[in-house]
Structure formats: structure tokens, C-alpha cells
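The structure under discussion is supplied below as C-alpha cells; questions concerning it will follow.
A single protein chain has been omitted; all remaining protein chains appear in their positions.
On to chain A.
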């Protein structure tokens, strides 16, 4: 039986390999963009509050910083305790037009040795983990040069 593909968080991203985007919201009154999306009230203290509408974020940005997780993170991060721990890299990416830094896991196979601060990366669809019924999907950052 095929697994259902379900986003790990609803409404934060959408699209396939060709048109994948992170989704934020933008305030109609002050134009501030929020990610993770703000759906109830604009958080700009100088704004009386406008309508918050969905807005796709830039696909590409530059590495603000990066690190990795050499030890198995605790729950609610889901891992298989039977398998040896495989470290993965995390990248904080600055999106130029939004001037926002978004943290994400690096695409599989990308290690800290492949990364430098300032390098261009793009957002790509990824898989966080799978269980018998569900493929839990997420976003990954991947260097554009590869």
C-alpha cells in the first residue's frame, strides 16, 4: 500500500520538485512578511493590523550560518532507535528580498564540509521520515551549485 504524503506542518510549504516554495503570510496594511506564517494578527507593533494573506517566499537565499547534529535529537524528532545515528546538517538561510533568516535541514548528502557562509542555496522538497502509513514531508536547503 502506498504511503500518504503529508506535510510535517500544514500550510508551511507547497509544490513539487519544479515549483516547491515555503509559504509565509503578508500583512495587507504594512506589507510585513511572516514565516512561520502568522494567521491571526500582524506582529509589527507599528501596524494597526491588516489582512494576512498567503505569500510564497523566495526560492533562493544565501547561507547565514550552518551546523549539524552529531547526536540523535530527542523526541518529538522521530528516529529509528534500531538504526545507527546519521548526523545531518542544518542551514540558516537569509532570503534577500524578505530579509528573513529561515532554518532548515540540508538536503540528504550535504554535509557541513560542503557549506560556506554566503553560499547560494535553494529550497527543495524533502522527506523528514516515514512510517507504515505516511511519508512526512518537509523542506530542505540545497546548494545551487550541485
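Definition applied: contacts are C-beta pairs under 8 Å (C-beta built on N, C-alpha and C of every residue); 3 or more make two chains touch, one makes a residue touch a chain; residues count from 1.
As a working rule, contacts and distances are computed from a predicted model.
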item	value
Name per UniProt, for the chain absent here [options: "Lipid-transfer protein", "DNA-binding protein", "Cupredoxin domain-containing protein" or "Cytochrome-c peroxidase"]	"Lipid-transfer protein"
Chain not shown, touching residues in chain A	8-9, 30-36, 43-46, 64-71, 73-78, 88, 90, 92, 97-105, 112, 116-118, 128, 138
